[in-house]
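Every protein chain of the complex appears in place save one, which is left out.
We just call them A and B in the order they show up, numbering each chain from 1.
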Amino acid sequence: MAGFLIKRFLQAIFVVLCVTLLVAYAIRLTGDPALMLSQGAGSVTEDDLARIRTGLGLDRPFYVQYLEFLGGLFTLDFGRSFLGGTPVNQLIGRALPATLALALASLVVSIVISIPLGIASATRQGRWPGQVIRVLSLVGLSFPNFWLAIMLVLVFSISLQWLPPSGMEGWQSFLMPALTMGIILTATNVRLVRTAMLETLKQQYVTVARAKGLSERVVLYKHALRNCAIPLITYLGIQFGGLLGGIVVVERVFNWPGLGTLAFQAVADRDYPVLQGVIVVLSMLIVLVNLIVDIAYGLVDPRIRTE
Amino acid sequence: MTRWNRALRGALLTSALALVTAAQAQPAGTLTISSPQDPGSWDPIDTFLVNWSAVANNIFDGLVARTPDLKIIPGLATEWTISDDGLTYTFKLREGVTFHNGEPFNADAVKYTFDRLLGEEGAKGPQQSNYNAIDSVNVVDEKTVELKLSRPDPVLLTKLAGYGAMIVPPAYIAEKGDEYFNTHPVGTGPFTMTSYTARDAVELKAYDKFWGDKAKLENVTFRFITEPSTALAELQSGRVDMVIPPSVPIGSIPTIEADSKLEIVSTPGATVYSLRFNTRDGITADPRVRKALIMAVDRATINDAILAGQAKPIVSFQSEQTFGNDPSLEAIPFDTAGAQKLLDEAGVKPGTTLQIDVRGNDSTFNEVAQAVASYLSTVGITATIKPYETNVLLNDIIPAGRTGAMWQQAWGAWTFDYDNTAYLMYHKGERWNPYGDDPKLDALLESQRGMTNAQEREKVLQEIARYVADQALEMPLYNLNQIYAINKRVKNFIAPPDSRLRLTDVTVE
Partner (left out) sequence: MSLIADRPHSRWAVFRSFELVAGLVLVGGIGLAVILSPWLFPDNGMGVNLLARLRAPFSDWSHILGTDPLGRDVLGRVVAGGRISLLVGVASVAGGAAIGVFMGLVSGFYRGVWDMIVMRFADVQLALPFILLAITFIAILGGGLFNIIMLMIVSQWVQYARLVRGQVLALREREFVLSARSFGVSNFNLIWHHLLPNLLGPVIVLITLNVATNILLESSLTFLGLGVDPSTPSWGGMLADGRTYLQTAWWVSVFPGLAILLTVLGLNLLGDWLRDRLDPTGRTRQ
């Protein structure tokens, strides 16, 4: 087990290193921040540009800039934004909780929808409600999410005026973005719950519980549900990584003060320190979640370790 | 009724109440504005963004100020004289002005501001090059300063009304440092900045020791919202009172007009749009082809149909109010047959393709470009439209000469002087002129820069416009209004033509 842990851990570090190198390099291809910072000025000479670059530290060789960035990672110092010099860790420190909170809320929304639907579809297997539920959950998966977001805003913010259309203030502002993100996961989770449920319902103890005369609801929610919790939770770990990657569009529509919004603006502004900070933090999170999931799998199912 | 049912009902009721409070209106005396972009730094020497001045024009003052009808009026200087050679400006400063931190405003502050702008600190930012006609600033006495110029700058006074020339507090910056000043700006304006959350929001409060008429509003909040449709949704749900340009696309105007709580306030602005040509390579190197392409497009119909009366056709690349505009200059007429004939003469075969580069996020211009492409197809030209991320187009594609045969040029000359446009667009080696190399045009552009006689200079500027039209260097399209969408509870708002809001007189109900 220890060997497996060490190996997985070293792999994770290797991945993070590659990501940082790739990101730092790719970002420097996106264009010259000095041009960007001087674009409103009158006549700009090559000297002016060179001076701005020196001011930003971009005149140094790539490896120096990269090592500085890498060194900063250990102290969580990502440098300062090219736009106004706000420390990047301050920006990320505010945006990361917002993104994490939204991702968590999305998972919760998805679970809240999926469990009853999954159970219903398992117990009504083969009959029409089962079919309808399966198709409905696929409809959720098939929506272009930005379009769904705009529609939700139209109904709940503009027509009914119930929910704030953007920003993060209070629990109300979580509802629409979390639903938009969560609904994508629902199809998979319904399927997961259904499969687990069907499997459990065949087990002997359920038959025993039924025979004891326990009501169907108690059997389902107490016994069966407990048994499909493990695959569901493990799987949620995997989804969490995917959620973080896909959150950009939804954050933009809802003007969510998270990492996606921050990064999107940073691309436009050529704000290298902010952009590389955000991407690396997101990547580290994804790697971390995958690592935990893998280790959890390894603990549960020893066969995986050997592979 | 069971215990649970009751509890559930209670919970529902509470959440319904909470929902109602969420959608409640703003407190009185607070104005909330949606702005598309956070400039990151509020230091006047750091920025070039119009969205900077929408906020900062309320915090800072220049020596002079400019009204919404483009008149130069006294600001921190009460009066001024300009020497006959245009090289010495003398300003009498206003008495009894204090910065928001209590620091007194005086001649030293003015000198400090310009020394900083023109010195090392200013060199890191984009504003310095706008002011480098200024050679030195001398303190004559406590309330008098003298600006010495190395060459005449006919638009200097206008430039002193904004951006890099906003007066900053010397002791405050010396004590707190430049980094701190970026995010905690202090000026002499009618509002002080009480909080700034990067990429999120800015809060302003009325400054009770302001030298002029004090602000009628208590608080102003600016929220940074990138997506125009999100800003519109905020406006419609009553959580934002005003959406400033360019976040009100033409397509959303009917929506706003249909909402009884909202209205559109618009004013002719400085922003002009054109499709410029690659005059060096391909078919558009031939002036006949350029002229033909212009003739093929019914620009008047595009204006009427797409721009909903919010734009005026232009003949040269400037608005009507711009110094240098020539009302007698005539537009190249819409003439499909004539265009076809010119193209045949130039040997352009039907089915020839060309590319139009546009900003991907400008939904109004995207429609215009598609209409232009469809007009071009009537003379056998197949135009494809390539959307770019705005900053990529502005920084990598245009200056590097990597555009298609045509590209979108949007330009807001906030000084309202054609020189500010023409020189940068047509002079050899300028950033916005990647292809042109015309000694005659260069000479014209240079000649007017030294002129102190306004009438003579205007004549040369008009000649430049005529020359550019004659060479068909661009397809002039339109001058777009500055469009503001506001909640009707906002009163006394006069739309400025340059997005530089000054909210002193505005009130909310």
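Just so we're on the same page, a residue touches a chain if its C-beta (ideal position, glycine included) is under 8 Å from a C-beta of that chain, and two chains touch if they have at least 3 such contacts.
Since the model is a prediction, treat every value here as computed from it, not as a measurement.
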Hidden partner chain, touching residue among B:T188, B:S252 or B:Q462: B:S252
Full-complex touch with the removed chain, picking from B:T67, B:T81 or B:T384, is B:T384
By the contact criterion defined above, which parts of subunit B meet the unshown chain? Give residue numbers in ascending order. 228-229, 249, 251-252, 254-255, 258, 301-302, 305-306, 358, 360-361, 363, 366-367, 369-371, 373-375, 383-389, 392
Contact set of subunit A toward the excluded chain (per top definition): 11, 14-16, 18-19, 22-23, 26-27, 29-31, 131, 134-135, 138-139, 141-147, 150, 154, 158, 187-188, 191-192, 195, 235, 241-242, 244-246, 248-249, 252, 260, 263-264, 267, 275, 278-279, 282-283, 286-287, 290, 307
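To be clear about the criterion, only the chains that are shown with their structure count from here on.
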Centre to centre, by mean C-alpha position, how many angstrom separate subunit A and subunit B? 37
Touching residues (chain side subunit A, partner subunit B) in the complex: 31-32, 35-44, 48, 51-52, 55, 81-86, 90-91, 94-95, 150, 153-154, 157-158, 161-167, 170-173, 252-255, 257, 261-262, 264-265, 267-270
Can you list the subunit B residues touching subunit A in their complex? 18-19, 22-23, 37-43, 46-49, 123-130, 179, 182-183, 197-200, 223, 225-227, 229-230, 233-234, 236-239, 389-392, 394-396, 399, 420, 423-424, 430-431
